[in-house]
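Notes follow once the structure below has been shown.
A single protein chain has been omitted; all remaining protein chains appear in their positions.
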Amino acid sequence: MGSDVMVVAEDVVKRYGRKDPLAVDRVSLRVRRGESLGIVGETGSGKSTMAKILSGLLPHDEGRAEFDGRAIYRRGRVDREIWKRVQMIFQDPYESLNPAMDVGTIVGEPLVFWRGFSPSQTRTRVAELLEGVGLAPSLAQAPPEELSGGQRQRVSIARAMAAEPELIICDEPVAALDVSVQAQILALMNELRERQGVAYVFISHDIGVVQLMCDRIAVMNAGKVVEELDAADLSVDRATDPYTRRLLASVPTLPHIDHPEQRPG
Amino acid sequence: MLRARAIGTWLLSSAATLLLISFGSFALLYLVGDPATAVAGSQATLEDIERVRQEFGFDRPLFEQYLDWLGSALTGDLGVSYTLRRPVIAMIGESLPITISLSLTALVFATVVATAVGVVAGLRPEGRFDRFLTTGAVLGIAIPNFLLGMVLVAIFAVWLGWLPATGYRPFSAGPLEWARFMLLPAVTLGVGLLAQQVRTLRSSMIKEMDSGYVRTARAKHLSEPVIVIKHAARNALLPIVTVIGLQMSRVITGAILVEQVFAIPGIGQLTVRAVAGRDLPVVQGLVVLFAATILLANLLVDLTYGWLNPSTRRAR
Partner (left out) sequence: MSWLPSGLHRVTDREAGGTGRFRRPVLISSASLPVKLVLFAAIIVGAAAILAPWLPLQDPLEQDLQAILTGPTSEHLLGTDQLGRDLLSRTLWGARTTLLAAMVAAGVAGIIGIPAALIAGYRRGWIETALNRSSDVIMTVPALVMLLAVQAALQTGIYGSMVTLGIILAPHLYRVIRSEVLKISNSSFLQSGRLSGCSHRRIILRYVLPNVREQAVVQLSFQFGFGLMVEAGISFLGVGVQPPDPSLGSLLNGTMSLISREPMLVFAPGGVLVLLILAFNLAGDLLRTKSKAQHGE
């Protein structure tokens, strides 16, 4: 195993306000190369906070968070180098693309800043990336406001893939999308994983989605990881933790019924 | 308990703000604006100016001069006017009541009228009265009050001859006489305030009439006047308190200009004379006075708001 482990989180603690309960309470996680780890939990369980910590967007207060043996934060500041290898996809596609830039610039930025591409190399690669996520290369000139929700999320995926990362952290990437579109985006993400060998940390409140996407699943409740199991073991009979069992019991059958209005924290 | 604490923090932060402002304006007036030239006057020779500089101690370090000023100010002594050789505090004391009576009359006029018409306009948004009023408010905000004052004088004093054009009579000269002279200036000053208040009231009234409790009251078949007056209007009036507080700055600015138009010997005229004559101690005193007024208005808004709005009073 050893060098196979990419992400190590050990006893990570995060609190927002001095009086608030801990948002993340001594969480320990591991992500292996090429693996897909799901984190499920309800709104306010700390899963989104954990996503931000692992992606270098939010320094934690205590504990150890490392990517490939390097601390993600040093003295409260992120080690920006990790963003060459760790990327993130956000929940709301209407908020995660800069409205003041065209799609090509959004997707091209990681190429220029992380991989030193020239303008012409960038143009070519952006077209390839857009095609790779099922978008017409001509969309590069379009502003995000002309795109639909699903198209926007494809752009987000293309942007994240541009740096050719080893790990993508996905914070509820389909929760804000229409049911029919969800399936397409999930299929795309699975396909990319098979093609590029990228690892995922996949955050969702929807246990059905996580089961489709992930090899291993961590269940979070009130800032703690209450149970960790293989996706195959994710059923009411196999789960040991009472919270996990309740969570599973509330999902009737698969394929899941969706709640687009539900907003996770 | 909570209220006392709020006043405590207000006192601390206001004192800090006033200190900063008084020092800033002192530095501006006495460091950047050369006070010796102001005292000596425009006819003075270089020797005169130098003599004044030493006599008045303007050659001392600025901070020392400021501490002197501050020390006296804390005992109620704001220095002596350069031009009139009179204590600044006495000059302010004479003109302040006049400006206060002008401002209060204007505010009362504005608030009373705004409440009446704002509530009515908010009942039928986009109705004829509402449209008329909204247009009027836009105009009222755009007309500088000194211009409005001139137009009102032209109409009511010069043309119709109903009211005196300019001047001021104290209340002791008889309430009617006072009112005759106060009417035009107060209306002039009040129109801008009125326009802002109407806008706020109208929109908050529209919001209240659309709220859940009004619909509940209607379902209970309460009479429409009861709903409007007892429920909606009371709540709609809340934002007005904030608006009036924020208008203090506008009242002061407006009073300076309106007093000039109507030749009223209030604080505004004192300010303009002091600036034109470079009477630095007077200017310094006035800046601090105005800043203190604004800070006090802020406190009053907070207190009134808490008192009027039960939901902020009751801890939920």
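Every chain is named by a letter (A and B) in the order it is written, and numbering of its residues begins at 1.
In this text, a residue touches a chain if its C-beta (ideal position, glycine included) is under 8 Å from a C-beta of that chain, and two chains touch if they have at least 3 such contacts.
This one's a predicted model, so the numbers in the text were calculated from it and none came from an experiment.
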{"item": "Absent-chain contact - pick from A:Ile72, A:Leu147, A:Met220 or A:Leu248", "value": "A:Leu147"}
{"item": "Among A:Glu66, A:Asp92 or A:Glu227, residue touching the chain not depicted", "value": "A:Asp92"}
{"item": "Listed residues B:Ile49, B:Val113 or B:Met150, member touching the removed chain", "value": "B:Met150"}
{"item": "Touching the absent chain when the full complex is considered, from B:Val52, B:Ile227 or B:Ile252", "value": "B:Ile252"}
{"item": "Residues in chain A touching the chain absent from view", "value": "55-57, 80, 83-84, 87-88, 90-92, 95-101, 106, 109-110, 112-114, 134-135, 145-152, 154, 156, 159-160, 162-163, 176-178, 180-181, 183-185, 187-188, 190-191, 212"}
{"item": "Residue numbers in chain B that touch the chain omitted from display", "value": "17, 20-21, 24-25, 28-29, 32-33, 135, 138-139, 141-144, 146-147, 150-151, 153-154, 158-159, 249-250, 252-253, 256-257, 260-261, 271-272, 274-276, 278-280, 283, 286-287, 290-291, 294-295"}
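Operating definition for what follows: only the chains that are shown with their structure count from here on.
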{"item": "Distance between the centres, which are taken as Cα means, of chain B and chain A, whole angstrom", "value": "55"}
